[in-house]
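This structure is in structure tokens; I'll ask about it shortly.
Excluded from the complex is one protein chain; the other protein chains are retained at their positions.
All chains are identified by letter, namely A and B, in their written order; residue positions are counted from 1 within each chain.
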Amino acid sequence: MQHDHVLTAKQFSRADIETVLDRAAALDVRAREASSSEPGRNRSDDGARVGDRHAETLLGLLFFEPSTRTRMSFETAIKRLGGDVVDMGSVESSSVKKGETLADTVRVIEGYADALVLRHPSQGAAKMASEYVDVPVINAGDGAGHHPTQTLLDLYTIRERAGLDDLTIGIMGDLKYGRTVHSLAQALTRFDATQHFVSPESLALPPDVRYDLDEAGASVRSHTDLETILPELDMLYVTRIQRERFPDENEYRAIADAYGIGLETLERAKDDLSIMHPLPRVDEVDPAIDDTDHAAYFEQAHSGIPVRMALLDLLL
Amino acid sequence: MQHDHVLTAKQFSRADIETVLDRAAALDVRAREASSSEPGRNRSDDGARVGDRHAETLLGLLFFEPSTRTRMSFETAIKRLGGDVVDMGSVESSSVKKGETLADTVRVIEGYADALVLRHPSQGAAKMASEYVDVPVINAGDGAGHHPTQTLLDLYTIRERAGLDDLTIGIMGDLKYGRTVHSLAQALTRFDATQHFVSPESLALPPDVRYDLDEAGASVRSHTDLETILPELDMLYVTRIQRERFPDENEYRAIADAYGIGLETLERAKDDLSIMHPLPRVDEVDPAIDDTDHAAYFEQAHSGIPVRMALLDLLL
Partner (left out) sequence: MQHDHVLTAKQFSRADIETVLDRAAALDVRAREASSSEPGRNRSDDGARVGDRHAETLLGLLFFEPSTRTRMSFETAIKRLGGDVVDMGSVESSSVKKGETLADTVRVIEGYADALVLRHPSQGAAKMASEYVDVPVINAGDGAGHHPTQTLLDLYTIRERAGLDDLTIGIMGDLKYGRTVHSLAQALTRFDATQHFVSPESLALPPDVRYDLDEAGASVRSHTDLETILPELDMLYVTRIQRERFPDENEYRAIADAYGIGLETLERAKDDLSIMHPLPRVDEVDPAIDDTDHAAYFEQAHSGIPVRMALLDLLL
């Protein structure tokens, strides 16, 4: 990695992405030992092997808004590498309450840690923080901005399931507000992927994101209905439609129903279509799908561990 | 242990219990080195010895309601074994708030950890969780249901103090709502113990628990007064009477006074009577007892460490 700070998925070249994903695959014992069912199967021989190098590493966790899943995933990753965390905990109990600036907070905490993982409600917070400290800053989500490790784990799952080239992927749901979707769509332009966006008009991809995709020469198309395009898809990425975006409950329900999927939805899909979802889901993906081979979303969540291990291993 | 999941004390045979308690005793340096008073006396040579085997182990802590003591005890146990935890933290900041089901939450977090410790307000939660994941689930309390490691540590303390056979034990206080008491009473039926239940009528043992004890052929008797039975007891287990069970403050005070103990209560007791209490106590056990040899309750709390170490060591 030439980059000390990890601020946005946009900073990664195709080669960067492949370096991280290759390293992640090497660390992903779960995938390799999926047939094993004894307790302790998560133990990683590779983890032990890289571990010594990171035994002294402390990762500083600064979550200025809660994101339990992301925090646990980073914590697990560094611990599986043999390192440890020092966690600021909730903002409610921190100096932030006394009016301290983000610049001051990160300059104090860089004295405790070898790298900082920052989650913040304000767009640009991670970039700003990176300008004040010498240790690497990893953006774990900055409001409507970026969440690059989410993009990397999405790419990892797509590559494991269908490959990143010659890919036909559908991305469905809230495409307007979904940071996850914007970053993934942009990252996919580094590969030979065709992207089909499926959403109601009111939640369509913002013009600036669409513009960026077109500029990058991406093969993209938009739809208001999954029906016509479903049979072509190798992957379908479903996102949560947030109730709070809709003033009217009935309108929300109608949209949520139209852009959710069940077993019957999949009848016209390829046998090896894989369904992704960033989780948590509410009603978008029927639990009846969980036990089918289509379900890739738990695997996707789990892949956060080897992907973040790989990134940390390359950075530190 | 033949059981991957630890859901209820009922699942343990007498042999299971003895296996855990024997292993715990071997790990309990505190007991062996009680005379030592240097700092660092908690360090365990045995801990170090088993440690290498668990150095890669991550225990997932999912506390859907707070239980500081139980959480710290599990965390200490796995760390003394050389492993580490990854903690979901408070539910306030988790995906549960976004409407995620318990089944989804545990399926995501099993990807991070080698075993899950689950505390949940709903009875049956641990069993349900165990049906969705492949890693061992340890029930750390599920509402009015079970809390098997509490029962094991209670048994450990009784065995250390008086032995589990030829035992005469009094169990006093809130016997109606006390999950701890129900599990302990049932576990004691595996041994040659005589159990005396002491409570006001309104807080007597529920009929179904009493029925189970009778079915198991246990030697049990009920009393509304400690006085008559006290001189026979080897152990006296006192529980907290919860103010919120009583609409009337005066009634609560009268009951609490009648079923609390002080130094004067113990005048008619055996010299080697040991007092247990699951803690925290409020007024049930007078602090004047703390400095006498009767007090076993801090030792009882501390025994959570070797007992949970033993259980984890046997499971993982």
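Simple rule for what comes next: a contact is a pair of C-beta atoms (placed from the backbone, for glycine too) under 8 Å apart; a residue touches a chain by one contact, two chains touch by 3 or more.
What you see is a predicted model; the values in this text were computed from it and never measured.
Enquirer: For the chain that's not shown, point to the residue among A:7, A:20, A:72 or A:88 touching it.
Expert: Of the candidates A:7, A:20, A:72 or A:88, A:88 is in touch with the missing chain.
Enquirer: In the complete assembly, which of A:258, A:282 or A:316 touches the absent chain?
Expert: In the full complex, the listed residue that touches the missing chain is A:316.
Enquirer: With the missing chain put back, one of B:90, B:194 or B:222 would touch it. Which one?
Expert: The missing chain is touched by B:90.
Enquirer: Hey, which of B:53, B:79, B:127 or B:176 is the one touching the hidden chain?
Expert: The single option touching the absent chain is B:79.
Enquirer: State which residues belonging to chain A touch the missing partner chain.
Expert: On the side of chain A, residues 4, 55-58, 84, 86-89, 92-95, 98-101, 103-105, 107-109, 111-115, 134-136, 315-316 touch the unshown chain.
Enquirer: Could you pull out which residues of chain B are in touch with the chain that's been left out?
Expert: Touch set of chain B with respect to the missing chain: 30, 37, 39-44, 47-48, 66, 68-69, 71-73, 75-76, 79-80, 84, 90, 279-282, 287, 298, 301-302, 304-305.
In the analysis below, only the chains that are shown with their structure count from here on.
Enquirer: Roughly how far is chain A from chain B, going centre to centre by Cα mean, in whole Å?
Expert: Measuring from centre to centre gives 40 Å for this pair.
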